[in-house]
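A single protein chain has been removed from this complex, and every other one stays in its place.
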Amino acid sequence: MGTVLLAALVSGATSGILAVLLVVAERYLADYGTCVVDINGGSKRLEVQGGKTLLATLMQEGIFIPSACGGRGTCAYCKVKVREGGPPVAPTETALLAAADLAASVRLSCQVKVRNGLAIEIPESLFLVKQFTGVVERIRDLTHDIKGLRIRLVDPPAIEFTPGQYVQLETPVYGDNPEPVYRAYSIASPPSDREHVELIVRLAPGGICTTWVFTLLKEGDTIRFNGPHGEFRLSDTDAEMVWIAGGSGMAPFWSIARHMREKGIQRKATYFFGAVKPRDLFLVDELRQLEKELPSFRFVPALSGAEGDGWDGEKGLITDVVGRHVEGGAAKEGYLCGSGGMIDASVKVLVAKGVPQERIYYDKFT
Amino acid sequence: MTPDTPAVGLLVILISAALTDNILLTRFLGMCSYLAISRQIKSSLGLGLAVTFVNTVTCALNAALYRYVLEPLGLHTSLKLILFIVVIAATVQLIEMVIERVSLPLYYALGVFLPLITVNCAILGTSLFMVNKGLDVVQSTVYGLGSGLGWMLAIVLLAGIRQRLKTAQVPRGLEGPGISLIITGIMALAFVAFTGMIQS
Partner (left out) sequence: MKRDPHLQNVVSRMASGLLSRDGFLGDDPRRLEEILDADNSAVVGLGVTHEALAATLEGIFEKARAGLGTPVPIGGRHVAVHHEAMGRIPCPWGRCGVFPKGEVELADTATGEAIRFTALSIHMIAEHGFYQGRGSRYRLEPAALALFPPAGSTPAGG
């Protein structure tokens, strides 16, 4: 009997001592206290509870660093310059950051844990990025695989942006998906329509976001996004412009063109839109109408695979069509929106026609 | 050094634990994570180092617990198994927390393997053999170190061999665990060659 009690006492005491030791260690080791995050050399100072990632911490404070993967360290969108106080670089970061980034103290904010005071630098434009909630007012089929969304903003009720910018659309959890994901979509509506945002979404096979938009999203549903993001916009000059786009790349140009019509911007622009078959074209009537109202604007749709379809417009690859129409590019500017392949080919043809490389603008989404 | 000095005694313990009495190839303990992690040489090194470290520390702690608490109280036979397990689990947890706080690069290299070590029976096995052999605390520390090094040697060897096997034709159905166990058996036979090394 005595041995049993003694045994119980000793095992209890040993386990107890170890448990206390672990709890004390956890409180001491895992508690990072209050940390000060200094932004842009003191222009903003945040006092935050340490222990979370920089991305999550900033998001809590209302600063939205772009992120497509929700902080899992796989998209490399959330780059932030951490000038001081950053922890050692994690293996997940070395994979996605170029040597130049690391040399300049650029880090992935979703992998940087706030354990002490930090001094960071972020572009001023990020302070204007807000989280928006809206209601889907209209879903329109533009082609067999492209839909147009018209969203009425609820909170905040209005948005300010420069035509050409994009938003990060939140795809909520559905089916077996464990977390929301974010995808970038250019705003297709003009800034004058402050209470609405229009997006053009093209179905991608096996796409998390586009599957949701095409099969689950209904008019009247709540929808969330943050923005505006992006540097793609008209330049300050008056130079003649060559626009090249295909598929959902129409979006920023639809915003810019309508903006130009409203403001009476008479700057000369030729919009080359490339597709394969006639059924891939959309907004053609609206753009022809815009041509009438804005004489400096010209719309040139081109199809590359329309033999025998009764198409009498421009034929061939969009880059070949551009090559036929554009000459003397030294004083012109290029604006591109589309996939990587289209952008590479377009840059090549524009440079060959004399457009200076630094005057060709695009957001490279791929 | 004469054969009877304590230093030589410790050296003998170290070498016998690592080679002649290899915890994995002679005693067949710790096979589970050995088979799983040996796909990559880098991971094997990481896990091996972590096992060595934890083995050394826990063997010493368990020896102290056994010698100074359990034996005097006469509870050594009944409580040693359960208390050894509790000490190992708590030690691993503590080490993980400390490493994450103190050195992130070390945590990414070794720390991620620590949860695998708690359930590695080679660790418990080392402590229990230490009791069988009647080692004191200092000897236990050396024994733990040798045993861990021996385990690390085995897993790194297997990882190297599996790397070479990537371009070899393995009979269907034997890929993965099958061929690994066959190789382990052959390695164990090879390690039998060490038995004559130490005159007991």
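Quick notes
By letter and in written order, the chains are A and B; residue numbering begins at 1 in each of them.
Note that in this section a residue touches a chain if its C-beta (ideal position, glycine included) is under 8 Å from a C-beta of that chain, and two chains touch if they have at least 3 such contacts.
Quick caveat, the model's predicted, so the values are computed rather than measured.
The residue touching the chain not shown here, chosen from A:P66, A:G134, A:G246 or A:P301, is A:G246. Across A:A104, A:I208, A:A239 or A:V351, the residue that sits in touch with the chain not pictured is A:I208. The omitted chain makes contact with just one of the residues A:C35, A:I159, A:A184 or A:L281: A:A184. The hidden chain makes contact, of the residues A:G50, A:G73 or A:G86, with A:G73.
Residues of subunit B that touch the chain left out of the display are 32-33, 35-37, 39-40, 43, 112-113, 115-116, 166-170, 172, 175-177.
The chain not shown here touches subunit A at positions 68-69, 72-76, 91-92, 94-96, 175-179, 183-184, 202, 204-208, 211, 246-248, 274-276, 304-305, 317-319, 338-342, 345, 365-366.
The rule is simple: only the chains that are shown with their structure count from here on.
Taking each chain's centre as the mean of its C-alpha atoms, subunit A lies 50 Å from subunit B. Only residues 65, 69-70, 73-75, 78-79, 82-83, 86-87, 90, 93-94, 97-98, 100-101, 103-105, 108 of subunit B touch subunit A when the two sit together in their complex.
Chain contact summary for the complex, subunit A toward subunit B: residues 3, 6-7, 10-11, 14-15, 18-19, 21-22, 25-26, 29-30, 87-88, 90-91.
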